[in-house]
Each structure stands twice: as C-alpha cells, then as structure tokens.
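The complex appears here minus one protein chain, its other protein chains still in place.
Now for chain A:
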Amino acid sequence: MSAVNLISAESIKLFSTRSPWWCNLLAMVLPVGFATAAVLSWPTDVPISVTEVQMGYQFGMMLVLVMAALAVTTEYRFGTMRTTFQAVPGRSSALLAKTALVAGVAGLVGLVAALGSLGVASVLHPVSDLGLGTADELRAVLGVAPVFVFSAVIAVAVGLLVRQSAGALALLLVWPMLVEPLVSVIPTVGEHIQQWMPFVAADHFLRGERSMIADPVLSPAMALAYFAAVSVGLLAVALVVARRRDA
C-alpha cells in the first residue's frame, strides 16, 4: 500500500475533526503570545536575546504533545483504530503514515511559532536587533521545528502504548514539566542523569548554555540527535507492541 495514500488517509482523519485544529492553532499562538509578553515586560532600552524570546516554545510543545497523542488515543477510544487495522492489516505502515503526518504538521507548527515569535518581538523591541545571525540564534529559532517533530513522535508512541487519552496526556504533560526538572534533586547522581532526560536534552539543543544543564556532556547538536534517537526508539517499541496486541 503506497505511503502517499496512507498519509493522505491520515490527513483526512486529522483534519476532519476540530480538536487538532485548535491544538495546532494554540500551539502557534501561545509561543507568540509569550514572546509578546516577554518583550513588553522587558526594559525598552536593554536588548533581549533570541533565546529569551523563544522561551514560550514549551507551551507550543505541550499542545503538540496533546495533538499528537490524541491523534492516536481517540482512534482507540472510538474504535476507528480497528477499522484502520482492518484496512491496513500490516498495521505498521498505517501507524508510520500517521506518525509522519502528525510529526510533519508539528514541525510546520513549530516553524510558524518560532518565526512568529521572532517577528513579533523584533517589531515590538527594535533595540534588540533580533535576527538569525549566529549559530545559537539559528538553533533557538529554526530548532523549534525538529524539537516539535520528535516531540510528536514521542507522543504518538506513548499514545500507542497507553491507548487512552487521560493516561497518555497525564504522562506526556507530567513527564517533561515535573519529572525531568526534578531529577536534579536526586542526591549526587541527579544532575548527571538529568542531562540524559530527553526533553532536557531538547531544551539544551535549543538554548545551549542557557539551558538548565550545568555541565553538559553532549553538544547542542548531539543533544538533538539524542532526543531524536529516544523518540524513534520509543516509536519502534510502540509499533512492535501495536502489531502484537489485539486491536
């Protein structure tokens, strides 16, 4: 079965209900809103950095996680996953098509959110001379897209493993917001372990030395590669489980 048809089928599913539209819209609007608030509260005569402006990516990421997880769990909730597996009994190709679509949309949303944040901030705060001149600035802005892509992959995988919305969303929101930041509290090893937490690594990629890691082992680029590897690994496990399990 051709990948184009399967992705097209998944896009009919994704865009024929309202909640993905709202999630994606908010995932673009919230970071821009955050950037607006950040520059408005910043002293007008002191330059603000691109990294500060992009801090709101986390809100967008939360909504991308919700959108991607729901794309899977609502299918289990309403039984359409069974219809999907009936139409594509190999399962993996349909699930990969879904992942590709959802991750692609997430990347696009990330790009719009980041460029929008940058645009709004540079208009509202001309003193800062915000742009994409340095490697750090490029990563902080354009890097939001790949981070959203792999976040979506993680959310699809968790959705496949957990199969129900409440559980998947609780896990996906609590993990990056509460569990990963609190890992550093573990005595002696905590800070070392923390940089291997996937979302901490993604944050390190975007914010470089401004991230919460004190003494990073990985370079920002390697941190993204690590984040990607975790997401793909999790997806591989989820696909194997979904193939084996009764639908």
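Please note the rule applied: contacts are C-beta pairs under 8 Å (C-beta built on N, C-alpha and C of every residue); 3 or more make two chains touch, one makes a residue touch a chain; residues count from 1.
Convention: contacts and distances are computed from a predicted model.
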Candidate names "Deoxyribose-phosphate aldolase", "Tricarboxylic transporter", "ABC-2 type transport system ATP-binding protein" or "Decaprenylphospho-beta-D-erythro-pentofuranosid-2-ulose 2-reductase"; UniProt protein name, chain not shown: "ABC-2 type transport system ATP-binding protein"
Touch with the omitted chain, as defined above, among A:Lys13, A:His192 or A:Arg210: A:Lys13
Contact residue for the chain not shown (choose from A:Thr44, A:Gln86 or A:Thr134): A:Gln86
Touch list for chain A against the chain that is not drawn: 1-2, 5-6, 8-10, 12-13, 16-19, 74-75, 78-80, 82-90, 94, 244, 246-247
